[in-house]
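One protein chain is absent from this view; the other protein chains keep their places.
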Amino acid sequence: MMAGPKIQIQGVARSFDVSGRSMPALAEVDLDVAEREFVCLLGPSGCGKSTLLNIVAGFLAPSSGTVRVDGHAVNGPAPERGVVFQEYALFPWLTVTGNVEFGPTLRGRPAAERRQTVARYLDLVGLRAHAEKYPAQLSGGMKQRVAIARALANDPAIILMDEPFGALDAQTRETLQDELSRIQRVEHKTILFVTHSIREAVYLADRVVVMTSVPGRIKQIFPIKLPEVRDRFAPGFTQYESDITRVVKEEVAKVHE
Amino acid sequence: MASFVSNVSTLVESGLRGPALGRRRTFTLRIGAILFFLALWSLLSGLVVALHLFNPIFLPGPWLVIGALTEMAAKGQLWIHVAATLQRVAIGFGTGAALGVALGLAAGYLAPVRNVVEPLVEMLRPIPPLAMLPMFIVWVGIGEASKIGFITYATFFPIFLTTVTGVRQIDPLLLRAARSLGARGLPLFTRVILPAALPDILTGLRLGVALAFFVIVISEFIGAEHGLGYLINDGRNFFLVPQMLGAAIVLGLLGWIGSALVRSLGRRYARGQQTA
Partner (left out) sequence: MKTVATRTAALVAALLAWAAFTAVNARVGFVNPVLLPTPAEVGRVTLDLLRSGELARHFFTSLVRIAEGFGLAALAALGLGLLVSLCVPLRLMVEPVIEFVRPIPPLAFLPMFLVWFGLGEASKVAFIGYTTFFPMFIAVAASVLRVDVVLLRAAASLGASRADLVRRVILPAALPGIIVALRLGIGLALFVIVGAEFMGADAGLGNLIMEGRVFFNPAQIVMGALVLGLLGSLINTLLLAAERRLLGARVAS
């Protein structure tokens, strides 16, 4: 079926200009993400994982290196790469429906088709009953579910998620992880997911990419050989958690030096 | 869509403000913009003369304005008028501020005071202060007193209102904590209430200064023989447009300095606190 990897990150580095000086955020990163793979980027605060995601999304240009999707170089945002943000980024002047059908509206899809699409994805995230509400009337967890529905409704091949559950309380967070896992089993997207929760990464990912502290580089990659539906308390799961924790702790110690 | 609008890449990278420029580049850009503006102004007034568009008296070039100002400054006239304006602003604002802060603190802290004062303030608030200027003239005549009284009246309201807000918004938890540490009466007032209300009071003062300069002009149009407002209006009689523009610019400068002074006061006495 698929010849090469879906996403190819080659030699990507990025520095920022801070009052005249060039601060490197990301040092050379090489990573391939296969189609339908769920890859988590994990690392201490400020290690550049969000920067890397923004570069793949096309919001930032790399200082060096390229990102290719299906062999074509990325040079800006595009609907093939949907994004889910930590701050939800829902359009406050639109209802839930308005938000979810934003992508199809831009592409000029007919109203009947849009209605179907919205219904399908609101059902998927379990928010059909709130279709006519405004974002201001929703809880954090609900907002993020709308954001996910909005990204999915545009039918992207790739979804990029930047600490999407970071602003939520622990309970809601786990619920949404379960939901995301379930959605992925249905939709089979290629997902690149940034987090600083080891537990979250082991729960969701096919591979966990641990990054070093700034300037970020890939420290180690952990393939997660666990069943599709995961048990957070199974011995296999906790083993991965402790292995990864050990590696991450080395990097966290460096940040606090 | 025209090509000068930022493209998608810039918009998604840094939003509508665009990428941050270095300090030096911003500085040179600002100077450049002002010089360009002066050049454009000169060009326009020059064109008016060259093409006989209308009587050039209506759009004097910047050099004429500067010339008029320097002439007045050299002859000493300018300073008399500046002093007259500043004196009225200073006394008016000072009185308005003193009354506003004093009454505001009282009204903010003591409910009975509030219940007496607030109805009056509520009634007077929607009325533009300028509408009361003739009233002051009727009451105290056309001289200094009416001008200063009017400035006092105008500046009183924003200062009073922000002071009341400043006191009312103090976290009751803070007061409870202070009382449990033994603070009572005057020390509670000077060491807790006043500092906590200070940022809002300073905002009110800044508004008051701006308002004072805003309204002084018009009170100097009527029945004055000195002052920047007088200079501006007097210029009408003989179409002395450079004088009118020059005096306006000086007024703007003074107002700016006044606001800057209050702001620096804020930095000295309300450091670290959230200033509106």
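Should a chain be cited, it is by its letter among A and B, assigned in written order, with residues numbered from 1 in that chain.
In this text, a contact is a pair of C-beta atoms (placed from the backbone, for glycine too) under 8 Å apart; a residue touches a chain by one contact, two chains touch by 3 or more.
Not measured: the values here are computed from a predicted model.
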| item | value |
| --- | --- |
| Which residue of A:Asp30, A:Glu87, A:Glu113 or A:Asp231 touches the chain not shown here | A:Glu87 |
| Which of B:Val49, B:Ala83, B:Ala102 or B:Val138 contacts the chain that the document leaves out | B:Val138 |
| Sole residue of B:Leu207, B:Leu251 or B:Ala270 that reaches the chain not shown, by the stated touch rule | B:Leu251 |
| Residue in contact with the excluded chain [from A:Gly4, A:Pro79, A:Gly126 or A:Pro223] | A:Pro79 |
| Contact footprint on subunit B, counting only the chain that is left out | 1, 4-8, 10-18, 26, 29-34, 36-37, 58, 118-120, 122-128, 130-135, 137-139, 213-218, 221-222, 228-229, 232-233, 235-236, 239, 241, 244-245, 247-249, 251-253, 255-256, 259 |
| Touch list for subunit A against the chain that is not drawn | 57-59, 76-79, 81-83, 85, 87, 89-93, 95, 102-103, 106-107, 134, 136-137, 150-151, 154, 160 |
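One rule holds in what follows: only the chains that are shown with their structure count from here on.
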| item | value |
| --- | --- |
| Chain centre separation in whole Å, for subunit B relative to subunit A (CA means) | 50 |
| Subunit A to subunit B touching residues, read off their complex | 19-20, 58-61, 75-77 |
| Subunit B residues within the subunit A interface of the complex | 8-9, 12-13, 22 |
